[in-house]
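Below: the structure, in structure tokens.
What you see is the complex with one protein chain gone and the rest in place.
Entry: chain A
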Amino acid sequence: MTSSRLFSLATTFLIFILAYALCIAQFPNMLSTRVIGNLLTDNAFLGIAAVGMTFVILSGGIDLSIGSVIAFTGVFLAVAMGDWGVPPLLAIVLLLAITTVFGAVMGAMIHYLAMPPFIVTLAGMFFARGIAFLISIDSVPIKAGLYDTLHGLYFRMPGGGRLTFIGMAMLAVFLAGILIAHFTSFGRNVYAIGGNRQSAELMGVPIARTTVMIYALSSFLAGLAGIAFSLYTSAGYSLAAVGVELDAIAAVVIGGTLLTGGSGYVAGTLLGILIMGLIQTYIVFDGTLSSWWTKIVIGLLLFAFIALQRGLVWLSARRSGASAAIPA
């Protein structure tokens, strides 16, 4: 099992290197720290959200609400700092508390009502975007000293590229995600639930607490992603970040995490994000391709990886004696 898991991750890594090499062969300028810096900055909010999605998918669930939570975050921060006069730091703390509680409520509903995560987080998606609409339907600019400070906070890489604050934040979140997934009991519980819920329960894994924590973590990170997004755009808009949940799911899958749960790496998701960013960068460099090719290529990649996963599962089931556990 471990070998096939590593195989997925290695495939993703190989595809990333190969794709990047092909890009460089066509456009030598793509091998610069500027491109790499932009790759990290442009995908920072998506990356942060995708870490939360990785945990959710590892546990065998799904979270459709993150795009809406990101939009809500932007609008809430813009209106709180602008119209309500809340100090920026307090607004951020308040916001993260709200989104975390929001996620915890969804997790509790999933566990205690025994309902599919899909439909519960769908309600969450409607709710968060609805509240964002109710706060403001306009695109509200954010003017805060804190934001200017954070904009000025970047690390100049050799070659002129900038590692911006949100780029660094994404890398930090990924590092934290890897540590949580592999070195805490919470991480082990997530893998256990995703692997086999019943066995996990029998082994004494606290299912209720872990489920609530998984969705709370996902929404907390969506809130964090929303902050990164509002830093990136310097505005809050309730129609922003539509469909980000799909991009995040795609990144997680391309990163080699098994959609049935229980198997995958947070680090793989980072590779998934980078591959998707690379496709976009390539289309920008090419100039003649339309942006809708991004969607088609991501769809194809999704299919390729899902087919690969099925193949691996099928192979390992065959190798382990072709017992009755093979799905019909």
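Observations, loosely collected:
In this text, a residue touches a chain if its C-beta (ideal position, glycine included) is under 8 Å from a C-beta of that chain, and two chains touch if they have at least 3 such contacts; residues count from 1.
The working rule: contacts and distances are computed from a predicted model.
As stated in its UniProt record, the chain not included in the shown complex is "ABC transporter permease", which appears among "OB-fold domain-containing protein", "NADH-quinone oxidoreductase subunit N", "Chemotaxis phosphatase CheX-like domain-containing protein" or "ABC transporter permease".
The omitted chain makes contact with just one of the residues A:Phe155, A:Phe183 or A:Phe303: A:Phe303.
Interface with the hidden chain, as seen from chain A, comprises residues 60, 62, 109, 112-116, 118-120, 122-127, 129-131, 133-134, 137, 197-198, 238, 246, 249-250, 253, 259-260, 290, 292-296, 298-300, 302-303, 306-307, 310, 313, 325, 327-328.
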